[in-house]
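Here the complex is missing a single protein chain, while all its other protein chains stay put.
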């Protein structure tokens, strides 16, 4: 699992560019965080939907690749329920279904008061190639 | 419309941070572009789902706010159909439905060969406040 | 709450036509059931996606209207994770967010062994009119 965590820490450039970091990863589960900065704002000065999505998507990617085989997100859906403006946001991903070629995850994005910011669900297609060497 | 375009060019920091630019905007329509760079890659060296989403979401935001009143994305869904690795990506947003408080948009993300990279649909809630002063 | 339950028992014809029944309803929560019958099958002899959706959507409608004001589903997303073939299916809806005009719900569709059949999330627009007289 350590090797998988390092893969995400080092190789996901867009996550790094957006200030998204992996906090924890386990079989079928992952948690990521993002410290809100000026660069995350949209024109209404709330955290951009794209930043929230990237945070959720990163936890989704980590959780779905946690089994060691490459998993690619094919379909996602996101409900944005509350504006975020400051502090740290967290994304917690949990596996709700796992089969040989497909898996589905639910991700909750929350703020420092544990208020729900967005609810995300996504499906991956699992390839028979390892994630890392 | 020029005032609305300037609002998006100047004030959406996250779009700028991700290299996403507004190309065109009209009533209920918008087009955005993103030149693929190293910073956009995920761990598999393809364009990150978060970058593709941000591009689509920016065109969605522009199209939905094109009528002048503030519109906030509440629900989106994205199918990632093809990996992108280089060149310029485009997102074209079209309004499929408009009512007093709600509107729905479809966004196609394509590459330089006009191949579909992702299909996105989203709904906004329209507030009775102007987008700009 | 009893009046709201009766409204759903009596007036939702399509739910009745599909054999979907409301089991429980409370503020922001609801549970529905569907006994699988021949009429529910698709061409592959598994429970049709439309039947699963209708079951989930009925629990979603009940939970979202449980506050007494009319709420209309505007956007939903469903991941079908496991085929269902027999027995009783349940849909359990829970509110994850509630504001003056919008609310979001998560619905889990499960079988008799509590295995997940589908994961659904949906958003409603809340009108300022009562559901019942």
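As written, the chain order gives the labels A, B and C, with residue 1 at the start of each chain.
The definition used in the following text is that a contact is a pair of C-beta atoms (placed from the backbone, for glycine too) under 8 Å apart; a residue touches a chain by one contact, two chains touch by 3 or more.
Note that this is a predicted model, so its numbers are computed, not measured.
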Chains shown that the absent chain touches, full complex: A, B, C
Selected from A:23, A:44 or A:74 as touching the chain missing from the view: A:74
Residue in contact with the excluded chain [from C:12, C:95 or C:111]: C:12
From B:77, B:91 or B:131, residue that would touch the chain that is not displayed: B:77
Touch residues of chain B, complete complex, unshown partner: 75, 77, 79, 81-82, 96-97, 99, 102, 104, 106, 116, 119, 121, 123
Interface with the undisplayed chain - residues on chain A: 74-75, 77, 101-102, 123, 125
Sites on chain C contacted by the missing partner chain, in the whole complex: 7-8, 11-15, 17-18, 38-44, 47-51, 53-54, 57-58, 61, 70, 72-81, 83, 131
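Please note the rule applied: only the chains that are shown with their structure count from here on.
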Chain B against chain A, contact positions shared by both copies (same if over half, else different): same
Computed distance of Cα centres, chain C from chain A, in Å: 28
Cα-centroid distance, chain B relative to chain C, in whole angstrom: 32
Touching two or more other chains - residue numbers and ranges from chain B: 74-75, 77
